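Handing you a structure now.
For this depiction, one protein chain was excluded, whereas all remaining protein chains were kept in their positions.
Presenting chain A:
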Amino acid sequence: MGDLTRLVFKRLGLGLLTILVVSVLIFFAVELLPGDIAEAVLGQGATEETVAAMREQLGLDRPAPVRYLEWLGGAATGDFGVSLVSGERVSEAISDRFVNTLFLASYAAVIAVPISIMLGVFTALYRNTIFDRVANVMTLTTISSPEFFLGYILILFLAVRTTMFPAISSLSGDMSLLDLLERTFLPMLTLVLVVTAHMMRMTRAAIINLLASPYIEMARLKGTPPWKVIVKHALPNAWAPIINVVALNLAYLITGVVLVEVVFVYPGIGQLLVDAVAKRDFPIVQACCMIFAATFILLNLAADVGAILTNPRLRHPK
């Protein structure tokens, strides 16, 4: 296992390097945007003097590389600076929102991942039957519709016509877990519908891909029933691609939920990001982007390690 820990550390190191590169890109991409906070805040009544004074006050008049290094030093210690609009600390503004986003993502993941993998196994087992086609058509339909559209459809049928679930997912501090789960049911369902197709189809394809292997034929010629051939002989060898797609979808659940949050007025990090971009609140934009980048890198690292752990050749060296 010594090799494995070394590999994990190596990948973590590479991940940190990637984050550093991403931070440079994010910082200077924001710099390239036309106009700055001073102009935006002061609006049409701005004179050259007031803009210059405001820039000086916010430290915007110093050269970009200096500000980048200051910002990076702060970010490394968890201090992303102060919101230019509200004056609130960025870390405080983000942390609650990020927890909300993580909650919604985990809620969706806990339901979507097992369902997709099971559907994938069943569609592989009953491949080219009516069941397979119906499952494929339905998941493809849900992935092909824009998520805000899906969200509105769900609101129409499950909140307006039948009033089973609340249409708006605003949260308050003293809700019980059950309330919370009910309140966030519709955004969760929307996300589940969006990510299921991808994971299910990869599971199906990875399994079917292996069905021509000699060891699958061997299992069949040993009299193993078809479901056991799939679950016991094909699935254990198909994990690597499945894990990778699951990781990408988990990352999407955290970083790609902006539209769903807007539709359901859910106080997540995506809404915060959209607001911050509109108001040119750069410290918040930068912090959100860094969090998204770190999410992608960590989840991909986890997928790589997971793929290694499911490979017996790497787990049990000669």
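The rule we apply is simple: a contact is a pair of C-beta atoms (placed from the backbone, for glycine too) under 8 Å apart; a residue touches a chain by one contact, two chains touch by 3 or more; residues count from 1.
The rule is simple: contacts and distances are computed from a predicted model.
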UniProt protein name of the chain not shown, from "L-lactate dehydrogenase complex protein LldG", "Peptide/nickel transport system ATP-binding protein", "Acyl carrier protein" or "Divalent metal cation transporter": "Peptide/nickel transport system ATP-binding protein"
Omitted-chain contact residue, chosen from A:L32, A:I130, A:A212 or A:A278: A:A212
Given A:L32, A:I130, A:L178 or A:L221, the one touching the chain that is not displayed: A:L221
Positions on chain A where the hidden chain makes contact: 211-215, 217-225, 232-233, 236-237, 312-313, 316, 318
